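Every protein chain except one is present and positioned as in the full complex.
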């Protein structure tokens, strides 16, 4: 928990802010206008609840039970039943940060006045977040047409059932609430549905994956630039003019970033490069990173809408005096964008692997085979090509699409889905693997730089820092040792953010 | 061939114009500014050729031969050799329209002055297009890092070798050129490389796929709206307000389009719908079509850059007084966008299939099972569910990614690729299958509308036309008949553009 | 057509015989015992038809119409309706050989007495085959739970509707029948269903794919052994003893075959090999070919059962005095075996590609880069690495599974399927691509052998023939030429069977 606060308005939540709340424990504040919308829309719901218009999941059942009428006097029991019966999830648990991300996103979208749930629930989201109570949410079970099977577990905590973490300790939810003086909620009309019917699980986990990725893509630029120094590569493909010939945003940003990282490097000296044209894994790295960036920017735009709009069904439309059935929980557009991103990351992974292989290849680098400091006695980086290509194969496998693999459920009514949670989770796994792959690339590049006995050699502004940070945890390989340890350290260095912070990228 | 002309400037070519030239035979004209750039950059190339700076593929060999020096006196033979040795393609032949699309795109990008090829070659592209001479280009063989294995066949025609079509008749290229008084080209420095080194095959085929898709997505809206009338579906998810709650561009455009198509339909009557909430294949159709649209718009932006910028390597940079090695032939960003599009289309396909199944399901429609006009004696639309799900399974299969499946070639130098031509070609196949799937949906909807004996029934402005056009070629199914014939007719109706034109969408 | 005849007994049909009939036009003869079963089971059916027991598709409707009763007097019309309404297929047409394969397999399985169809239909299959009348059968539309959507077109010909080929000329079926004096059939009870309800499309196409593959795997051994000579590879991994350490059947057969093909080769001379250990694409080739063989043998066993057993539903069980509903049309076990085979072939393809790359790599072969005869003036085999890796990427893509991609159709009754026809068709495509890939490997190996100026060089018994046959159609590459032509010739040489016949493998 920290002392920063994020003001939620329903329309301005950023990925950065989600991360502030989810990871770094920032407090949340509901903006006054949002609070008004909460109250106003709730009054509207009560007005309609007392009329005779049938409204889905409100005075009717849900899913294939949608034609079963719910009598007014059963609101409370009906909504509690709905919460319980929707608890149909499967482990492992989502991380605490992820559950916090789900809650802040769901809370934010409530403030637009399209949900009409009890304001007390909105306050409960806020209070759970601000008091560091985090419901246990198993992360599997949703097919992405609203994550009802999982989000129900957040609702469970709110009504004092199930388990929750309080400052990292797992307790019965009731006890956790009691710790900070919160009362379990009494649910009114539409509350059960409003609690579960949202894509906040996929959006929450997705937002954090994007948060990671925005760092990872910078890290990829850093490691690439470092490898280029180790490789004594040709900088002509980085030239600003030549990249501007193509107006692709991602490519140009990557190239500009790499030029900046390489400031002061010996690579800018005339005729220094080993070759007129380097292997494509080097020459096209900015194009490949650019493809990831382009995909990422596309997805971010969609995610921005997702986090700042209501995915409720039914949707409260006060200005039309209606609660209307809709399909606004359908998020297939950003599900497929995540699938594209996974494919783009598979390209990035392959390029990193090929660069690492090249760094070990004497006739490309002019350095000893497998970067050994002593060809007679030290094997060095021979076998290590297996683990990074093994992880790359996993990424290739994870990059296969899955969003369209479904069939009709719920009485044949729910005959479309996006599998968005799983799509996001496999992207999360891809990102994690990439920390290893880039880490191993960095180990190679550091070794190559150390072996490169050349008068002209001089690091750029980033390479100097990368090299130093790596050497703080992983010494030069002078003789064979257990590299499993080194790989884990490199992973940690990259994943922790320490390296990127040091470069202040 | 027609009397329209498309003015090529290097920076303004649209997909629509590509289709005008490629499919409809519009003439091309080189804009004066482009012509100046051609001449200017060629002069620059000669200046450099006479200097001693080594330039890739120009006064050096290419690929892994890049360190072999080419002597000035061998320019002609060297470039002819390059063309011939790069002819390594595999059939089937690209369609004539596709080859024309390749030529117009490549010609357009020459006009930016980054290529520096002989202006005579640019004129040759123009003259082949305007005289309806189309080289034979086998469409397989390229892995997408410039389509050199295939584009070489266009060059082959230009030097009077191989075969070409002249007004649709296959002739030796030399004869085809002779028919219109064109002389085979003599190649100068950089010409061989400039002829083959471009992504114009993937871009040309890709542009035409996008041209088709822009129609297909409208067609999908049309058929969906027609099905909704047949299904007596609920229009609340089409509501403008409810869609604007989400700011996704594609979803809102689809919904707006469908609302327009349904103008005057009986579906807008109060309380007419069968159900409060329709199956998701109906309810979320605009969201799903929206995902295709969003993907399409994203891809179009990238393709617009592709068609209006140079993908040459090396790249002539007059303002830097250099010919520079680069990786601008790397098109992985739009390759992965095509993969996303295929995934999105797989969703669209599944939704169409589920709607078609629902139209045959009595307890959803209130109509006879399998839309039989006579349950005792006519089997009607029972077995037809197999072919459209079979095609949908094909689409599912085609939607698997392939862009990252490569390994290092060319002496380990070319260790990245995008397989863009195949990625585009599988998308083309998906689109073709969708004409069948939507056609079968339309057959069902027409039958359902005819069976729907209800006083209130009334077509919207599109449904009326769709129904009439279908019935012009496919009669009401009064008794069992060979439906293979009907399916083929529906396909033709949709693919030909006749239906869409009739609706003037 | 030829003068050989294949005797059909219902239990002894081999893939070889299917090919004899399908490709080479052998006549078919119904064994007397089979004919008895036909008559006997038909009598049984009539006995039951006159009882009141409801039997699926017989005196009831089919699919979700299974609870509609069919009155006796409507047998004829009902069965014609069934045939027509099951015509719901989509092009392209299956090849004539494939349709013949379907017919001979279906005919064979009828002779076991489990079908109970009119013997006249069995005779019709025979007469169509023996008179060279081949129905037009579009090959798409079946999801593999019996290929009813497509096989209906064979039935269509039998009742004198639709089109058929007579000695290769497409005619109205009625006219084709008239040419040889055949009368259209009159259909009795169960006939419609018996005509369409079988997996004969997938089995017919599948049998021919396996027929091809049994040749292809031999061809792969041949080309590999030829490459090994070109590469001056190490034969120790071929050693009989060392392979017998592993008892894998396929590996040992491949190794034995390659040893035989290399008889008399210089590779057996002591210390001749370039290296102690060759790249794995050479060293493990027999293991990889062995994996294909193992997969193939497994699949053949299943296919043998398929071709010699009834897949009818319902199934006539005379000894139980019943016609019984069943699921014997479910062929998922051999569908998934085809998927495995595709994956194994993808491995074989990659190994061939890597060998081809290695043959062009000087530091492995000691020969000039890209096998150029003149490094200064001839580019030779640089670019050709792209087309074979492009085809390999296609194979990788085709090797993705699709059998499990389905959803419930036919009123939710048919909620499982295998997509076997498409699974088989994609395997067919893989095989076709492999002819190109192996052909290109052979081009490389021939060039390398010609460049290998070594006193000790001496072909083995196969290499001599392969080299000669290649050089009959493709000359040594002395200067750059259009290799698209050479690739097509190599493909033809391999696919035609000429090469394999010459080796008499």
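As written, the chain order gives the labels A, B and C, with residue 1 at the start of each chain.
We take it that a contact is a pair of C-beta atoms (placed from the backbone, for glycine too) under 8 Å apart; a residue touches a chain by one contact, two chains touch by 3 or more.
Note that the coordinates shown come from a computational prediction; the quantities given were computed from them, not determined experimentally.
Trainee: Per the definition of touch given earlier, which of C:256, C:317, C:461 or C:488 contacts the omitted chain?
Mentor: Considering all chains, including the one not shown, the answer is C:317.
Trainee: So which of A:13, A:352, A:483 or A:499 would be touching the chain we can't see?
Mentor: Of these options, the touching residue for the absent chain is A:483.
Trainee: Check each of C:28, C:343 or C:390 against the chain that is not shown and name the one that touches it.
Mentor: Touches the omitted chain: C:343.
Trainee: Among C:248, C:268 or C:457, which one is in touch with the chain left out?
Mentor: Looking across C:248, C:268 or C:457, the contact with the absent chain belongs to C:248.
Trainee: Identify the residue among A:32, A:382 or A:475 that touches the chain left out of the display.
Mentor: Candidates A:32, A:382 or A:475; residue touching the omitted chain: A:382.
Trainee: Can you list where subunit A touches the absent chain?
Mentor: Touching the missing chain: residues 61-65, 68, 74, 77-78, 81-82, 84-91, 138, 140-143, 148-149, 153, 156, 161-162, 353-354, 357, 361, 369-370, 375-380, 382-387, 389-391, 393-394, 396-397, 400, 402, 405-407, 409-411, 414, 417, 419, 421-422, 426, 436, 479-485, 487-488.
Trainee: Taking the full complex into account, what residues of subunit B touch the chain not shown?
Mentor: Within subunit B, the residues touching the omitted chain are 363, 400, 405, 407-408, 412.
Trainee: Determine and list the subunit C residues touching the chain excluded from the picture.
Mentor: Counting over the whole complex, subunit C touches the hidden chain at residues 54, 56, 60, 66-67, 112, 114, 145, 234, 236-237, 239, 241-243, 245-248, 250-251, 275-277, 279-281, 283-284, 286-288, 290-291, 294-295, 298, 302, 305, 309-311, 315, 317, 319-320, 324-328, 330, 332-333, 335-337, 339-340, 343-344, 346-347, 350-351, 354, 358, 361, 364, 396, 399-401, 403-406, 408, 412-418.
Heads up, the rule we're going with is that only the chains that are shown with their structure count from here on.
Trainee: At the interface of subunit A with subunit B, does the proportion of residue numbers present on both copies reach over half, so same, or stay under half, so different?
Mentor: Same residues, largely: of all residue numbers at this interface, over half are found in both copies.
Trainee: So which bits of subunit C are touching at least two other chains?
Mentor: 400, 405, 407
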